[in-house]
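A single protein chain has been omitted from the complex, and every remaining protein chain is retained in its original position.
Showing chain A:
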Amino acid sequence: MASSENLDSVGYIKHHLQNLQVCKTDEGWVWNQCQEAGFWAINVDSLLFAFLLGALFCFSFWRVAKNAKIENPGKWQSMVEMVVEFVDKSVKDTFHGRNPLIAPLALTIFVWVVLMNMMDWIPVDLLPWVAEQTNVHVLGNEPHTSYLKFLPTADVNITFSLSIGVFLLILFYSIKVKGIGGFIGELTLHPFSSKNKFVQVLLIPVNLLMETIGLIAKPISLGLRLFGNLYAAELLFILIAILMSTGIGGLVGGFISYMGWAIFHILVIPLQAFIFMMLTIVYLSQAHEDH
């Protein structure tokens, strides 16, 4: 609760869930006044942490790839290889075609999402406090203009950028493997089909509706599942942090529950990343299947 004597609990929560935004208005690029900007705002904090963590993944794995030793791998190389083999096995178990993209895609998703989710373990006030100090003392701004939401996967933009990326690949491979006609056929001729031409024509709108909903549901469920889990996790951490500020009993109880919730996330964090990766593989494998 370092930041704000003058904020009540609701304000504290809202402050924590507010992204550091930049957007272009009539007066040029402005910070934190983007309520009117709609789509044309950028969540700088989410993007920054997402990019840094993705770059961390790329750099650390690239270093291993470049210096890979055959005879006696080091500890870090062994760990990286363990992750790579785990992803490779998951891909081979589910995806039976030959596609050089799927496995690296799954690896990137898994490690990147794990890294982004792991930001959840950082105490909720630590990085915002650093940001506020920087904002006030280095940049010379008012304290209440300091916003930082450092958990990228609790930002719906980040999770949806992943799931929509996957969705575009689903569309691409569906059309590539089955052809446009085959893909449209899949959307319109299943699950209900009939030998009678007239009945078949009647069934097409029904099939199209169902299949389209099924198709659209894939990226939405992917993105919302990850977002929901991490958003809820972050929200609970914030609530526990508020509990800690309510006297000695609250501090002890808050400390214990904060720790318990963090320990629980040893399960949640890799599990959510694994689910995201696994569903990506499954969806792309379905996209490759020709009926």
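Simple rule for what comes next: a residue touches a chain if its C-beta (ideal position, glycine included) is under 8 Å from a C-beta of that chain, and two chains touch if they have at least 3 such contacts; residues count from 1.
The rule is simple: contacts and distances are computed from a predicted model.
Among the names given as "Succinate dehydrogenase cytochrome b556 subunit", "NADH-quinone oxidoreductase subunit I", "ATP synthase subunit b" or "BMP family ABC transporter substrate-binding protein", UniProt records the absent chain under the name "ATP synthase subunit b". Annotation: of A:Ala68, A:Ile122, A:Leu171 or A:Ala232, A:Ala68 touches the absent chain (contact as defined above). Here one chain is not drawn; of A:Thr108, A:Gln200, A:Ser257 or A:Gln286, the residue touching it is A:Thr108. Across A:Trp40, A:Trp76, A:Phe172 or A:Phe255, the single residue that touches the chain missing here is A:Trp40.
Residues 21, 34, 37-43, 46-47, 50-51, 54-55, 57-58, 61-62, 64-66, 68-70, 73, 80-81, 84-85, 88, 100-101, 103-105, 107-108, 112, 155-158, 160-162, 164-165 of chain A touch the missing chain (whole complex, contact as defined above).
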